[in-house]
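What you see is the complex with one protein chain gone and the rest in place.
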Amino acid sequence: MTNVTKSAIGFLPRAGFQHLIELLAEDGRTVIGPTVADGAIVYGEIHHVADLPQGIGAEQAPGHYRLVHHADERFFAYAVGPTSWKRFVFPPTLALGESRRDDHGHVSFGPAPREIPRLAFLGVRACELAALGIEDRVFLGGPYTDEDYRARRANTLIVAVQCAEPAATCFCTSMGTGPGIRSGHDIALIELDEGFIVTAGTPAGSAIVTRLDLAEATAEQLTAGADQLAAARDRIGDPVVTAGLHDRLLAKLESPRWAQIAERCLACTNCTAACPTCFCTSVSQRSDLDGHTATTERRWDSCFTKGFAAVALGGNFRPRVQDRYRQWLTHKFATWIDQFGTSGCVGCGRCITWCPVGIDVREELNVIAPPPQVSAGPAEAAQPHAPRSSVFRVEGVRRETHDTVTLALSTPDGIDWSTARGEFVMVSLPAVGAVPISISRRLPRGLELTIRAVGPTTTVLTGLERGAEVGLSAPLGHGWPVAAAQEHDVVIVGGGMGLAPLRPIVDEILAARSRYGDVHIYYGARTPSDVLYTEELAAWAARDDLEVGVTVDRADATWLGRVGVVTHLFDRARWDGTKALAFVCGPERMIQATVNALAGRGLTPDRIFISMERHMECGVGLCGHCQVGPFFVCKDGPVFSLAQLGDVFGREGI
Amino acid sequence: MTTESATFERSFHVEGITRVEGEGTLHLTVHDGQVSDARLKIFEAPRYFEQLVVGRAPDEVIDITARICGICPVAYQISAAGAFESIFEVQIDPQVRALRRLLYAGEYIESHALHVYLLHAPDFLGYASAIDLAKDHRAVVEQGLALKKVGNALMALLGGRSVHPVSLRVGGFYHVPRRAELEALRPALANALTQAQATLDLVAQFQAPPFERPVRFVSLKHPAEYPLFDGRIVSNDGIDVGIGEWRAAFREEQHEGTNALHARTLSGETYQLGPSARVTNAADQLHPIAREALARIGLQEEIARNPFWSIAARALEILHYCAEALEIIDAYLPPAAPFAPWTPRAGAAGWGSEAPRGILWHHYETDEQGLVRSAQIVPPTSQNQGQIEADLRAFAPAVLSLEHGEATRRLEQLVRSYDPCISCATHFLDLTVEGA
Amino acid sequence: MIRAATTPHPRLGVVKLASCDGCQLTLLNLEDELLAIAERLDIVEFPEATSHRSNGPYDVVLVEGSVSTPEQLEQIHEVRREAKLLVTIGACATAGGIQALRNFADHDAFRAAVYAHPEYIESLATAQPVADYVKVDAELRGCPINAAQLVELVTALLTGRRPNLPDEAVCAACKRAGRVCVMVAQGIPCLGPVTMTGCGALCPGYSRGCYGCFGPREQANVSSLSRQFISLGRSPQEAGRLFAGFTGYAEPYRDAIVELGGLPGASLAGERAHRAMGAGVNAEGKS
Partner (left out) sequence: MPETEGPAPRTEANAELVALLNATWFAADLPPQAQVRLASLARRYQASAGTTLLAEGQLANELGIVLSGRVSLRTLVPETGWITILTVEPGDVFGWSALVPPYRSTSTVVALQPVDVLALDGPGLRAALAADHDLAAALYPRVLQALARRLTATRLQMLDLFAR
């Protein structure tokens, strides 16, 4: 045999396949490919063709998978099994960092030691190439990127093998991802009975391919390859009509089917774990017995766990299994498009096969959102940026209420925090935890955080004393559009702890008071002893260029201020809402009542800004916890205009 | 706690013996230098296992009976599996059998290291616990923990975890390890072998209270191997019955005024099970390394006569099983199938295995589907209980001259020599009212 | 217990009710941490390990076992009074354990079957989890408990935070570990989807189905899973027996067992279980 020219399409006889594996190994790569283990074709280390599932395939149906033996000698005559490649570029558990805290309260943060393996993926299907493409958008599409993913991805060479043996659970044809290989591979193979049609997709792939002993593929071979692809396509058919699926699905948020699915759904998380694109994670800390050194670890999580959308003090935004299933399905097939510009589903069928009770998304989609019309959605430009903890020192502690303190924090790094944008920071304490906290004041060399003890981490944070250290991320999220309020009247409505993130708005307005029209500040708290910033509220109230109203829900007889809900502070006011912008923060129900009252005062949804409360874990839109409709609250919010949120706002179980 | 009553009568009472598995009390009454009453009382709550397994499938019974005792779950699993395999006439693959010995070896090393170092050694060295012992002799306790860890690691590899492992089933295992997984344990086991030698040398220097008596030792006996889960039930005075025929030589009997089921020979005599019995009845089958070590320390006679020297027998068995485990690993080839299939049928059979504390005997009767119709479980501690009380009676006069607290500690130490596992003994619960 | 240390260490007690001792043993099995823990905590009561005894007070007490005799009932109230934090460890303490299966059946018949003179045996009609009688501050599930979770609990106690014990299905850990689903790929019934993780998805890693050591997770959909067991070819009784393990008395496993009629002596079980569950059947109805 002679080497074929670059432009020709090569053919590798089956006997030469071991050479390909060896070349990949010689390239310093661990080869990961299909192998039989525990009754399935999984992805594991491949040293020899004998490790491949020669002559073995799998029969698949909803909730069902069994190995079957073929008459032929093919290595890749199976449809995708339980493993997906995400495991290798996005590990199930990953040490993110190591931190220390000594007995004097000094803290330090460092990266976890990391080794990025040099891998070759062997036997990647078209649907799986598409899945990697989707993960690329999620992790590398910005504004924040996952550098670990980037490194693993960059260190991987992809040998794709075109699918000829689809399963009964496949629907790549509907999702437009397969079965034909189009892009994303370094080397592409088409397996025929006698060997492989070989093409290179990248220079890296070409470097390997040129070292193989290839014949030129014959016309018959090329035809056979095309025929088997066409046959595969025909076998799959078009089980899901995707035209207009985005809108059809989102129009059915109140379908009774969600509750019916929940009767079957185990919320076991298997679909999300098997899915090649699901990317939700949680982060926890493990420490030594004394809490001196801790490791922060990220692990795969799932929107099907109850804790996933849980917030402090027992709140949960998706309490029912039907809420979680709806979240998963609508995200995968609709809001994913709004966020990332593609569907989140590649049609590989893993969630169907590996659902222990065989729930079939194809069937559910067709029942919930029967066919047909148009889809949409542009992607955003990427801005690589990764947050890292900086050490801050507690300069002052002011007790606000029995369970709330304001910490004044400074950093020696010289950044002028008074101009830093972003709405909140991730505050971490080694061996204790990390929580998102809104910035309640920007200082020239630091900031203030007002923290209420509602969970284990905040309980420790509220007990810190002057001199203690904490780790802070850079400010994250989209904050209040205060500049947009210049030349307008401003209405600020806070409830409970919600006054804390609003305080920087007041600071900013007061710094250039003349640029704004009338300014009204309304604040409601539970009882008089829960009122934050009492002295500042009094100082603001004493000014003649601010209107300040404070009310509490209940009080004893010694309280001479107002008692009642916060909306009563302004629902009969005489100001003209049509000239005002409103900034609202507080518990979700308080925001709802406030928004209704503001609408009654003439404010339109585009001029009402609210801050959403959700479970925020990573702070940079990569863990999935804080998803609401098409948004990640941490990255796209937490401040949104009501117009932006549309009917996502106030919907149960979103 | 001890109390002195009348001038001529002394009573030793330990409410809640410590450093034993489970809950029991010790009560002794002495009249004019003569022991009038000696009782080891169990107040462990009854858990009705023999009834709980009725109607259950054999593999479920293996998991359920393990919960009788968290210290020796493998013993329960192996004895139960043996009984069912006898009923269903299942042939066990030799490699699977070797793996079962290896799993059991893990339990011996763990259980014996726990007893020698954490429970019993503090008695010999004058401490209240291994934690106190560690303050003065940290290296000693660390050596014990290291040995224990190796035993646990063996069980965790073969069974998934050391307490209530999940891998055993009728016919074999659910899952067997790859050779490389076993080989990975070799360095730790080789190190453990050295530490086991050191353990034996350590305990050989202990001072055992002088107390010697003749005793009937009962154990399994196999023609070719150190007794574990096969062979016959024998004694050093002529008992020799099939492994399924425990009832042909022994019985559980009730004592007047109590509801306790104590085991006795058919002629109503007490007997001793456990490490001293095995080392005495099967010394020639110890691993050569252990045999040599026994010759070196020269305590074979003491082990046979003085119950306090059971600590040496235990140390010897740790050494034996470290050596045997290494051999099994070296010879291991994964079996063709992890378990042999079997067909359920109606039948009945008994089977026993040598738990670390002695023979644990199960008997089951099954229906046509293989579900359990009736069960009998005879744990080692209920068999040893009569001998413990007899020893207490015989030993007590020797400590009467000692200070009361010290005398009581000696009596407790004697009870601990049997490593009584009271959790196992639930079904011989003694509820005699104190003073009745 | 006498300590030379000058700073007061938290006082730890370990007490036992009806159980197999395996969870306490898990503490002694922390070979790498045991001595370090003993240096940071005063172990004032742990009869399995030390002859020092204490009736309290305790900063933390770990309780193993279920409440199944009148004495234990008294004891658990006493322990609660003496303990600042009471942590139940293991399936017996948190769910009643295997012995709680007697709660489904007729207690007297059970007793008579094992003991010739049942009148001498003093035990409550049922074996109950500790939380049925006293307030429990935290729990470690499992039969036995998991060593890593125990270390996490101790670390949390020492560093003053809440232990991190996620409530998710065994499946989540199983998939992270890269295991192949035994139910889908081999048709083996597995309680993983309805069982709380903590064991590290041990059984599927040993080619068998989860048997529920850690008990039901939140919102466990046992009826959907039992339907699936039946469609895999198991009889309702077999499916019921799968739930009737070491946490079978915990809801909603308990309901599934009764509904499927899977416990031996089902005729007894039905009525008895209804009584145990307070379904309003006359308590004198049968004994």
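Note that the chains take the letters A, B and C in the order they are written out, and that residue 1 is the start of every chain.
In this text, a contact is a pair of C-beta atoms (placed from the backbone, for glycine too) under 8 Å apart; a residue touches a chain by one contact, two chains touch by 3 or more.
Just so we're clear, the structure is a prediction, and the values are computed from it rather than from any experiment.
> Which of the visible chains would the unseen chain be in contact with across the whole complex?
A
> Of the residues listed, A:G81, A:G344, A:G586 or A:G653, which one is in contact with the missing chain?
Considering all chains, including the one not shown, the answer is A:G586.
> For the full complex, which residue in A:A154, A:A259 or A:V563 touches the chain that was left out?
A:V563
> Pick from A:G97, A:G291, A:G495 or A:G621: which residue touches the chain that isn't shown?
Residue touching the absent chain, from the options given: A:G495.
> Touching the absent chain: which residues on chain A qualify?
Touching the chain left out of view, chain A contributes residues 312-315, 495-497, 524-526, 530, 551, 553-557, 559-565, 567-568, 571-572, 586-587, 589-590, 593.
The working rule: only the chains that are shown with their structure count from here on.
> Using mean CA coordinates as chain centres, what's the chain B-chain C distance in Å?
25
> Counting only Cα atoms for the centres, state how far chain A is from chain B in Å.
So the centroids are 54 Å from each other.
> Which residues of chain B touch chain C in the complex?
16-23, 43-52, 54-57, 60, 63-64, 67-71, 73, 110, 114, 118-119, 122, 128-132, 134, 138, 141-142, 145-146, 148-149, 152, 160-164, 166-167, 169, 174-175, 254, 258-259, 338, 371, 412, 423, 427, 429, 431
> Quick check: in the complex, which residue numbers of chain C touch chain A?
Touching chain A from chain C are residues 33, 36-37, 40, 152, 154-155, 158-162, 164, 166-169, 171-172, 175-186, 190, 192-194, 207, 218-219, 221, 223-225, 227-228.
> Where on chain A does chain C make contact in their complex?
37-40, 42, 63-67, 82-83, 87, 92-93, 263-270, 273-274, 282, 284-291, 299-302, 305-307, 321, 353-358, 431-433, 455-457, 459-460
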